[in-house]
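The structure appears below as structure tokens.
All protein chains of the complex are present and in place, except for one that has been dropped.
We just call them A, B and C in the order they show up, numbering each chain from 1.
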Amino acid sequence: MASPTRNTKSSDLADAPVNAALSDEDKLELLRTMVRIRRFEQTSLKHYHSGSIGGFLHLYIGQESVAAGSISLLGENDHVITAYRDHGHALAVGMTMKECMAELFGKRTGCSKGKGGSMHYFAPDKNYWGGHGIVGGQTPLGAGIAFALKYKGLKGCCLCYLGDGAINQGAFHEALNLAELWDLPVVYVIENNGYSMGTSQARSSAFPEQGLAARAEAYGMAWDKIDGVSIYEIRAGVQKAIERAHSESKPTLLEIETYRHKGHSVADANAEKYRTKEEIQKFMTEHDPIEFWKATLIEEGVLTEEKFKAISKEAGAEADEAAEFAEKSDYPDEAEIFDDVYWEVDNNTEAGRTGRHFFHK
Amino acid sequence: MASPTRNTKSSDLADAPVNAALSDEDKLELLRTMVRIRRFEQTSLKHYHSGSIGGFLHLYIGQESVAAGSISLLGENDHVITAYRDHGHALAVGMTMKECMAELFGKRTGCSKGKGGSMHYFAPDKNYWGGHGIVGGQTPLGAGIAFALKYKGLKGCCLCYLGDGAINQGAFHEALNLAELWDLPVVYVIENNGYSMGTSQARSSAFPEQGLAARAEAYGMAWDKIDGVSIYEIRAGVQKAIERAHSESKPTLLEIETYRHKGHSVADANAEKYRTKEEIQKFMTEHDPIEFWKATLIEEGVLTEEKFKAISKEAGAEADEAAEFAEKSDYPDEAEIFDDVYWEVDNNTEAGRTGRHFFHK
Amino acid sequence: MPREISYRKALREGLDEELARDENVFIIGEEVAEYNGAYKVTEGLWKKWGDKRVIDAPISEAGFIGMGIGASMFGLRPVMELMFFSFAYVAFDQMMNNASSCRYMSGGRLNVPIVVRGPANGGTNVGATHSHTPENIFANMPGLKVVSPSDAYDAKGLIKSAIRDNDPVYFMESTLLYGNVGEVPSNDELEEGELVIPIGKAKVKRQGTDISLIAHGGAAVTALAAADLLEEKHGIHAEVLDLRSIRPLDDEAIMETVRKTHRAIYIEENKPFCGIGAQVSSMIMEQAFDDLDAPVLRIASADAPAIYSPPLEKMQLPTAEEIVERALSIC
Partner (left out) sequence: MPREISYRKALREGLDEELARDENVFIIGEEVAEYNGAYKVTEGLWKKWGDKRVIDAPISEAGFIGMGIGASMFGLRPVMELMFFSFAYVAFDQMMNNASSCRYMSGGRLNVPIVVRGPANGGTNVGATHSHTPENIFANMPGLKVVSPSDAYDAKGLIKSAIRDNDPVYFMESTLLYGNVGEVPSNDELEEGELVIPIGKAKVKRQGTDISLIAHGGAAVTALAAADLLEEKHGIHAEVLDLRSIRPLDDEAIMETVRKTHRAIYIEENKPFCGIGAQVSSMIMEQAFDDLDAPVLRIASADAPAIYSPPLEKMQLPTAEEIVERALSIC
């Protein structure tokens, strides 16, 4: 079983301008974001097992640095779209634990009114365009957000995340060609956690020695490969791509090496079959992005063990509150099944009132 | 308007083993194949204008060397599949002008009984798997033929042709990854005639400086770029790929530079708008594969003007006969509309007799 | 005397007027710009509106339609041309999942005002791969709208509504209708100043009392021809109802004509199994059972992949003669 390798050397990119500019509070905020994501998911897992949450639950635990680090760089006109492993990105863009937890519980107070579930979070008002369940399906949409930004003359970009298994979907290939051909300000971020479900990268993909992102050369597109354990490396690498999008309106394909501690989804019974216990252990101990950042900040004198415990405790409390909120919230009424299908119907316009739109019940 | 450039130097690959092995008769046969393709199409064009042929007619004129040269290398277990510009490949594998012309006329004597038309020729018995109308749609099928050869332990390969515009279809990307990942003996041949309908390569595709075939590096796949005006170059280059398939069971992506003299299809009213008259003229005179091969053979003393005229005349006569045959043949009966839909029904098996298969008429 | 223009020109006028009305409207498709459109629907629009508004796409339907869906979520109003609607099948996931369900899965926090248009018809001898008529397939999915105009007047009025609609509209045309000429008043002849036809309203194209011929798209034209024959040869007065829009569906108009004639045939160029005819005839049974003097009949294309052979393909599609024959069987 080919197991992913990761560089461990502590990052030398601390002094990259974008990192040098970080205040102590900024650095703690980055830690807080990662910890909040983890506590949120640990709490959701508890409630999944207790039966309050249905369907799939794809946990982001182990990958928090990718969403926290890259999204921390975004400005007013920068946007985010991702796949179904979407809790981390949602919290990173500023969605509340409450709306996210309530969505998992299928409640009306959820970010998607309980209609989308874990895989389909949305918050356009926070520049967050989902949460998409079909592997690779979000990649043309991400190009579309970028196209719209350019069309409207806004200096921004779209960060479009996908997994290492998603790179073999046809839609992604088409999106890459369009992005380079039409100079779209989109940054594709492959979160390479080494596996697509139980299939290692080596069993799913033929790719150049330099890695998955090097497939970008097929389109003459810029690319980079980033060690995802380090917030500094992520911020330094992603910033270059964002600048390329902002100043040249050119796309970039990034590969960020990371690892998921849990199974593909909570339903994944084989999480420790296709990966050795040792491999998982190694990544949990040597490559946990929270531990890594924590150590960095302690080293820098920005953080203390006590402070860390406090942040952790706070996040845990917030997650419990969110669960309580979700628990207490109402489910949608049966009639609401038919809301949010057609904009024209929801807004009771003439178009919405003309002709029959629904054909049962 | 970026116009394609082609190298003109007469080929130095005449002494490549595969070419050195050619007898005079072989060389004349290659000429005959190209001339027969051209005469066949010129005749079909006449009958298209007279109204005996419907739908689309995508002429191969100018590209004959690609089908003639590459297919001349194939053995018993080597197979061919292509797109809708398929007349040249059909005649090159040995399908008769009669069955091909009758197909265009929509007659029962056509290679597909008049059911497929110009874009959908088939002759599995001649290792010819179509004739496919959906751009890129044949590329996974080609991988499938190769997969089956390998599965059955046959030492062969599948030559799968596609256009320069087809490389931007998602299915092709997926097929390339599978071919390299699973070591499939398939050779993808991009017939780069510079345009997809009215769109130049530069307006449709982002690709590396080395050309379209270099996209293969995204999959760590072997690739090559070949000057399509020269039969010698084509045979030398394609032979390498066939050997790679036969001996290593590895795929190759080839780009063969060529040019179509006519419009995209006979219906193409703009053939001389998106390409300058000068460009077309240049290619018809300096890069016509028949003229080029003719000159080569005369230079080699294998061919004379008289001999060429004879071959040409013969091919013209064969085409006229084919048209007469097609003209005289019958259309299918209305009832035959329902034949060839289900194998089980056609063969009147128990499965074919169980339940209702058709729901109108 | 009123102005007459082709179905093609009517579409072009509608597109041109909407490009003028709203700068967020733009057109993307293969050969729509410099080539002027494979079927010339967009002729002249690139010259007039330039590279930003009329854009040639690579052969990447999933890519550019998916891109359009994303752009429409962001407030743009893309009009995507499929050279043939058959090519929707390589973009199917984008069209069936992202366009139809992103609004729903977001709890209504976004909408997808995209139009995907192009010819969806057989009868042109281009074979099975190029002759799909997926009205029923797309109309099956809630969140989507499907429109299919049969004449120049409807084509212009409906394409304008489709572009203004805030939900995804799949607009299915016919290469066999592009050349048909019909009355389309110029804007200055109209007091509203423009021609806009609401989506979801069927139209009685011919009044009758004895039987209702209900159809959409090209089949509506065939139905009108059949109605003439029924009148001339058999003294039967057929009413012809053109649905124009498949979803939303004007079921009131359908029940109205059935209550009037007590007999109905649905005609479509679609394949029969689970076609629009099946949906409409079962709705008639559910909503007007006691008004029926005979079962509702369905006429569709002969149930095989589209055949190339020109004379055979003619037989494969519904003909006026066939409609007459079936009508006589229940009149």
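We take it that a residue touches a chain if its C-beta (ideal position, glycine included) is under 8 Å from a C-beta of that chain, and two chains touch if they have at least 3 such contacts.
Since the model is a prediction, treat every value here as computed from it, not as a measurement.
Q: Of the listed residues A:His132, A:Arg215 or A:Lys294, which contacts the missing chain in the full complex?
A: Of the candidates A:His132, A:Arg215 or A:Lys294, A:His132 is in touch with the missing chain.
Q: Of A:Leu13, A:Leu30 or A:Ala171, which one is in contact with the hidden chain?
A: A:Ala171
Q: State which residues belonging to subunit B touch the missing partner chain.
A: Residues 81, 110-117, 120, 122-125, 129-132, 134, 137, 139-145, 147-149, 151-152, 170-171, 173-175, 177-178, 181, 339-344, 346-347, 349-351, 354-359 of subunit B touch the chain that is not shown.
Q: For review purposes, identify every residue of subunit A that touches the missing chain, sorted by number.
A: Touch with the absent chain occurs at residues 54-56, 103, 106-107, 112, 114-117, 119-120, 132-137, 165-166, 168-171, 196-199, 203-205, 270, 273-274, 331-332, 334, 336-338, 341, 358-361.
Q: Taking the full complex into account, what residues of subunit C touch the chain not shown?
A: Its contact residues with the unshown chain are 86, 89-90, 92-93, 96-97, 100-101, 104-105, 127-129, 132, 136-137, 139-143, 247, 271, 273-279, 281-282, 285-286, 289, 294-298, 303-305, 307-308.
Quick note on the criterion: only the chains that are shown with their structure count from here on.
Q: What's the distance between the Cα centroids of subunit B and subunit C, rounded to whole Å?
A: 36
Q: Any idea how many Å lie between the Cα centroids of subunit A and subunit B?
A: Computed from C-alpha means, the inter-chain centre distance equals 45 Å.
Q: For subunit A, write out the residues touching at least two other chains, lowest number first.
A: 170-171, 173-174, 177, 181
Q: Please set out, as single numbers or ranges, the residues of subunit C touching at least two other chains.
A: Counting only residues that touch two or more other chains, subunit C contributes 58, 60, 62-63.
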